[in-house]
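With one protein chain withheld, the remaining protein chains of the complex are depicted in position.
In order of appearance the chains are A, B, C, D, E, F and G, and numbering begins at 1 in each one.
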């Protein structure tokens, strides 16, 4: 597997990463890790690799855009000296353009998003063994939806930067498209953004599929 | 205007009609009418027609399908001796097919829906001066979405029955399509079903546009 | 209509404006705008003009007299760079004279009220395209009531200043008199000051009748 | 004083009598007597007559009209075998005509009110040493107010019946008129019906002034 | 009566004065005056003298000893420029000696009590038209009880200082002794210190009996 | 020790026995036994006799008089087939005579008390190996207090019946007199009835001193 | 995989199965399935098999022993017509023997346990395609612990019956032993019985390893 005994991985992000975790960063038992995909990743790591300790830290804060995350990136991610860094940001950059169209100061447009991401990625590459880029997403499979169309631009930025800086690229948007070929998005999230426990498990599975994770291995 | 001084109108429906109203039926000050489109209809009637009293009764109950509403229709609608009856049902008939696909006993398919509607409409026509059919809807403007496509079948049933029985037809689905040409649905409802206060006002305005309502009239 | 696409309007006032809005100023979805006439104004704007965005900001704080509002007027109104400013203040200036007659330091008498208003109006005229003066009111139609009689002096000051400075004058007191020719005030407010949702709709309708608002227009 | 050691007095009425008392009837320490005029009457009796025990029972229930009180009069008043009975009812008979004009089934008009009162008074006269009629009231001193004008009809019925059946007549409406010559009603009640502690004391004082009560007597 | 129209009276004390009032000082409607004897004094003043305004201020804070009150006396009493000052302190000075015998730093012994009182009385005499000394008390009529015996020493200090400085002396301890000749203390207070509403009325009546108060006067 | 391995003891009583235990009867871990002397008895039994199991059942219900306890004695005590029965009742029989003097139907006078006790004792003697009579008490050491004087009559009845029927007699009243020679009752109970944890421990110690209990024994 | 599209599986058990699920049985979104291993099983099924629907029903109720489950087995399991039945019961049968040793009527000893299990298994075999026996467990790896030793007897009964009736045998006790070779039980459960989310995932993984489940399969 990708992670070694004793490695530390920090998950940076917004409410989808946060999901009720401790602020500014949380780890350990109970809700300190929240109840989203980060919690599920640790659950599955411990279930299949009880003989290995990987320190999982949740550095997600609800409502964050890439602008907010950049501002606290040194304090809440880099200074923790992680071996691995995961970044999943951008949903709010797009969402505010659609649910609060009049409040333009809360919007983060593609150019700024790309610049914010690039700064965080270069800082991460310098600090850690490996960097994961988890794409933002909108749980809407129809690409004609204007918010989905907008989100695709941000996903594309992620793909480009991941390639440029040799990051591990986890495409949550594409993954949800595959799921929604079979199930309607309303069975995974009320608002097409915040996954329920099933959605969190789908995301954790996708993440772990990039880590050489073996579900049925013997400890 | 359509309504006369002293008329009573009963709004039957599901959670979209209910929106926190008193059970089984509510009327009067405060939350007894809930805080959805029914509350807004009464607000606007009183604002523009303070010299006229129209008794507005909320007979919506959250989670109801047409099957549930039919079962309580005599008790909660007909027996109140309304002058006007409004029926807005069907969202849950469709929704359960998508958010709880495994629980088939909670689904109401088109044939049963049509039969349920027809029974309520004929009972209403015999009891009241006029009957409104308010369509169910899904706040998804893309008709390729499977739940929207399914909903369109139910809307079509409403249209056909309204015509057959000479009811006043209020097409919420078409109305939302017009709105979403300009704004994204996420600014009106988190889950594409339950409108916030803005959405409730949009719905009340649509309803009143079929009633000869004059917003700026002098009392 | 008076407002153009992209305009911002700030509503300054006391608890009648506030009605549970975010402090010091609120805007956006949900309760950030409170549930009074400001919320209703935005609801109706969006219902009839979904193709136009007007940024509505609630700058009301419960319990404020004109003395309190003046003190925070630069921070909570002018500095927001609004295109339109609405001022609705004075109810508490009068009320404290009647419900707390012994606590004279909480009273604001007509001379001070006029001076406070004049300062806020001149600041507003210099900053915005247009200024609305919404009169304070007491939901008591009998002019012999001493608090109503007192309130009429403040309404008169508003009328005089609105004329002097060419503001849009919205006479809530006169409007309520027209309503109470048909309905008793106790059906609109328990305490003759804080309107329920019906009263808030009556106020929003009055406000919008000064804005060239068309309820039934096609978007 | 009117009451003898060991006498029991039952106060029947609506929310003004109830004020949070135990249901259906309450007595004893704490809130069992509510915190309205009944509580104040007992407080003052004990303060001035600590050497005498008078059993005070609160039989008020919020929202009651004379129709409701009549229905429970045998159970909640007569069957308690009181020495003295006090009846204070009618506010809701009138109020519903003004705050819920559309819900006519909740209104109790003068003829029915008089019939209800007469039944309760004759039952009381047969059962107790003495009967108090406490008038309903509206804390509005201006007689031109339509609800006040309506209330005066009910007060007049009380006066007539009290005389006919030789009851002790306590005219709360006239008493409040005297108070509001000096203070505004908003300092006594938010809604012109439910008194605060000051109003409750004013009412208790009026009641006791018909009982030969001596405030400064030595026990 | 002792008080003139427009006079202000400040009641300083501990939890018996406080009884839930606003901190550091409270006045006006509702619970700002607490629900103890201060609330009752204002209630009775308004009931009998609606034509006169006396500003009543509650400056009691629960748990205060004379040491604590002295420390805040300038801020919470003198600086309010009262016409009349009432001081009721000392219960906690004594109580802590009995319920927390091991925590000697919380005890205030007679010598310190007398010094504290003398400082507050001389400051009050210099600032106000008149000063009331309300004795501390223990609702235990048997003088052999050690806490009652101790309290009698503090009452005696009050009596001596009231005479020396020509204050109005209100002997709550003697008053309760008279009441307990007829009723057991457990019907007035659970803990022999904090009166219920009946006890608060007994105390207010005693206070007002030193003020030329006429309960039945015509306004 | 008196109790054998496997014995069951049921404690019947009022709020002093109950102290928050499960109703109608409670046992086991946590609050099922309440937090009064019954809890303390079990705590001490387990601390000193971990090698022995004694089943302790709390059958106390707050507010009970001997009349109430008699009514449920078969169901809540006898039918549990206890080896030992403890009865501690009578405080409310007396208390109501002093805190609710007007409500005579709540009082239980000595003759009825004695009759009630005798019925419960004879039923207990027939059913169990041994019966404890725990006296009611009032935490007032001065016998001149009228409620204490009254309580002494009930204590005397307990003593007489315990002797007549050869019960184990636990005199809580005498025990508290010994304690209050050294400490004031206000450090043990706010209301002279309900002990805090210290008081509960004093009572448990007294109970166990009649059982051959050895605190320091080796298990 | 073992399950086919459209299959229904009912999980019967105690609090470990229940974990906050709806009563008597729960299914669907949110907490209706609780948040224990049943929730995790559904999460993982949907994550890896989004193209297949398996109806998962939680029929666990906290505190149940095998005696309690047997009593409701027809109503809560068999009558649901499941294709698959899972039984996980026995922890409370053992636990009560150790945490409530005095309350013997709450204990279920091995003979009764075996009889209860056998009845449920035969009923299940007659009704479903397949039956899972999930062993009770105590998260104590040291077999010398008396409660663990006792639990091993019950696990052994499960093994024997699973073999006799050809059920799928899931040995949670053995699985936890393997985990605790690497991690201390206190990181999985506070009380050695109720797993946190990590423990629930370990259990779900074990369950699924008997079902031909493929974690990384493509839908």
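The rule is simple: a contact is a pair of C-beta atoms (placed from the backbone, for glycine too) under 8 Å apart; a residue touches a chain by one contact, two chains touch by 3 or more.
Owing to the predicted nature of the structure, the values given are computational and were not obtained by experimental measurement.
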{"item": "Which residue of G:68, G:145 or G:177 touches the chain not shown here", "value": "G:145"}
{"item": "Contact set of chain E toward the excluded chain (per top definition)", "value": "99-103"}
{"item": "Absent-chain interface as seen on chain G, which is shown", "value": "95, 98-101, 142, 144-147, 183-184, 186-187, 190-192"}
{"item": "Touch list for chain F against the chain that is not drawn", "value": "29-30, 35, 39-40, 42-44, 46-48, 50-51, 178-179, 181-183, 187, 196-198, 200-202, 204-205, 209, 215-216, 219"}
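By definition in this document, only the chains that are shown with their structure count from here on.
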{"item": "Given chain C and chain G, the chains that contact each of them", "value": "A, B"}
{"item": "Touching both chain D and chain G (chains)", "value": "B, F"}
{"item": "Of A-G and A-B, pair with higher C-beta contact tally", "value": "A-G"}
{"item": "Averaged-CA centre spacing for the pair chain G and chain B, given as whole angstrom", "value": "45"}
{"item": "Whole-Å separation of chain centres (CA-atom averages), chain C against chain F", "value": "66"}
{"item": "Chain F, residues touching no fewer than two other chains", "value": "99-101"}
{"item": "Graph class of chain-chain contacts, one of line, ring, star, complete, other", "value": "other"}
